[in-house]
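Structure incoming, see below.
Removed from the display is one protein chain of the complex; every other protein chain stays in position.
So, chain A:
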């Protein structure tokens, strides 16, 4: 088990390094002078001073040298300055946005897991019934409709037509902080974010549940006289959940994609909105810093999923 974790850790580290190379290359491909990222635009400067900074930052060095210098700075948290918001360090911008995004995504994830697993079980147990067909069609529509459209529709119906949800933001401006206010702002975007993931989880859950329900030990449990509810919840569910765990890990990327659109429609002050605003204003240091942080998070989540999977399933050969 320990060697497995160590090996996965090493692989994750390699991926992280590769990711940093990718980000660095993209950063240099981006139009504009990389020096813009490092100087405070509020301070006026002469050409000689610029050249001095260039030399100090090592921008006159060959690319591989520059890469290692950049990597060293990035590793200590120095991702440069935002071009758009003068003098603000990229890392600060990114860090203050992580919290809201995590809150939104975690709520969405919990909702989609509960919803997806519950509807998946119902679909498998009542196979080919009207409920099952209805749920499957709904899941197909959920997978096919893009997050920005569901966000617009949700905003239109719940905020404009029924007026039961606030139309955006994370807190009511000017009002004192309260948990209730936060929840009122959170629930609609989180629910909309969960749709796509829930639909995917439901399809996998249904398929894997159907497979498990056909196995001998389930028949044995039924033959022993175990009540149907306990057969499903205690005997079948545990094994059926295993493939779904890996799926949940791999849908994180999809959830981040969805979160970008949801945040931009609902003006939710998270990483997605930061990223979209940065792309709109071509604020490359922020784009690359955010990409690096998001990529690192995805690698970490995949790592955790793999380890969880190995820990939960005794059949996995830990080698």
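Here is the rule we go by: a contact is a pair of C-beta atoms (placed from the backbone, for glycine too) under 8 Å apart; a residue touches a chain by one contact, two chains touch by 3 or more; residues count from 1.
To be clear about the criterion, contacts and distances are computed from a predicted model.
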{"item": "Hidden subunit of the complex - UniProt protein name among \"Protein phosphatase\", \"Ribose transport system ATP-binding protein\", \"Fe-S cluster assembly protein SufB\" or \"Peptide ABC transporter permease\"", "value": "\"Peptide ABC transporter permease\""}
{"item": "Contact partner of the left-out chain, one of A:18, A:233 or A:311", "value": "A:18"}
{"item": "Of A:61, A:131 or A:145, the one touching the omitted chain in the full complex", "value": "A:145"}
{"item": "Residue of A:13, A:102 or A:160 in touch with the missing chain, whole complex considered", "value": "A:160"}
{"item": "Interface residues of chain A (partner: the chain not displayed)", "value": "15, 18-19, 22, 26, 29-31, 140-141, 143-149, 152-153, 155-156, 160, 167, 252-254, 256-257, 260-261, 264-265, 275-276, 278-280, 282, 284, 287-288, 291, 294-295, 298-299, 302"}
